[in-house]
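Attaching a single structure in structure tokens format; questions to follow.
Rather than the whole complex, this shows some of its chains in their spots.
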Amino acid sequence: MFLGKVIGTVWSTKKDEKLVGAKFLIVRKLDLDLNEKSDFVIAVDSVGAGEGEVVLVATGSSSRQTHFTQDKPIDAVIMAIVDKLDISIKQLLEDNADA
Amino acid sequence: MFLGKVIGTVWSTKKDEKLVGAKFLIVRKLDLDLNEKSDFVIAVDSVGAGEGEVVLVATGSSSRQTHFTQDKPIDAVIMAIVDKLDISIKQLLEDNADA
Amino acid sequence: MFLGKVIGTVWSTKKDEKLVGAKFLIVRKLDLDLNEKSDFVIAVDSVGAGEGEVVLVATGSSSRQTHFTQDKPIDAVIMAIVDKLDISIKQLLEDNADA
Amino acid sequence: MFLGKVIGTVWSTKKDEKLVGAKFLIVRKLDLDLNEKSDFVIAVDSVGAGEGEVVLVATGSSSRQTHFTQDKPIDAVIMAIVDKLDISIKQLLEDNADA
């Protein structure tokens, strides 16, 4: 999975019939300091994520494994909303030493 | 999914028998300002997309989940035509502050 | 799918038993002007493609959806030979304006 | 698979119901000298990996092939903890000659 932030919504009227009711969110990728990268994907929401929230996105066939997304023609799903990241103190010290 | 724009068509006579009738469209990737990137993919159309339209493309096994593309040897499908993007005001302000 | 050009063949005697009879072609990726990129993949041929031909390549699980490649341990298949590309006049004018 | 190092944990309360009990670990990619790259993924643990350990991560549909991850909407799993790498002497000599 990758770490992302919901920054918007894609609206579509004409779409595959299986996608009626699907919410397409724009998710920007984040680094470990939660800074936004330029990369983004359009992912279907399965957990009620809202704008500004930090989320996990699963891609590929795994994105069809939630109750809502089963058998749908989509390749990215938001399957978790992130509360916090725990990064080991040792790691942070090493990162600072490198910087 | 990624955001793309239909810019042309690929014509093929000699192809896998399951692909008779498939329409191969050339789709260029777009950034969030709808500027075209240099990357492109060839995707099968499942929603009647035309040249110049902004679309969503699903890749991998998910591209075989529409009624038309089922069991076909293709790895990218246009499964939605985009009406508009909603990006939060807060996000736009941040982007401008960065620029 | 991506656009590619067949430039050679890979010969292998010792291979998975399901791959006896498979023809492994070297396919270089092309840009929209049909210039070769440095990237290449080894793909199994399912349509009788020959050296120098422009082809479409499908990757991942979709590469196992042709009659010949079913259930085989391969991740790229040539599933169409390209006759021509149609790119809209409007697009070409824009590209020239950018250049 | 890629070689990675566990550097932290992602905590999530609101997630797909199939993911209750899943442990999301932050895994940074490593090069062959075990130096950390900037790339990272969030992977589900299936082998009891802890912080600081060097692991193998499988991605895509293959990440759903462990007993614990079956049918879950995840696209990366830690499926092995690495004891050591054996790289041939010949290879190391060549690498040194290049440097």
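So that you can tell them apart, the chains are marked A, B, C and D in the order they are listed, and the count of residues begins at 1 in each.
To be clear about the criterion, a contact is a pair of C-beta atoms (placed from the backbone, for glycine too) under 8 Å apart; a residue touches a chain by one contact, two chains touch by 3 or more.
Being a predicted model, the structure only gives us computed values, none of them experimental.
The total count of identical chains across the complete complex in this file is 5, with 4 shown in place.
Here is the rule we go by: only the chains that are shown with their structure count from here on.
If you average the Cα atoms of chain B and of chain C, the two centres end up 19 Å apart. We define each chain's centre as the mean of its Cα atoms; on that basis chain A and chain C are separated by 31 Å. Counting partners per residue, chain D has 61 as the residues that reach two or more other chains. Looking at the complex, you find that chain C touches chain B at residues 1-3, 31-32, 46-48, 56, 58-67, 69, 77, 79-88, 90-91. The touching residues of chain A, counted against chain B in their complex, run 7-19, 24, 26, 38, 40-43, 51-52, 60-61, 63-64, 71-76.
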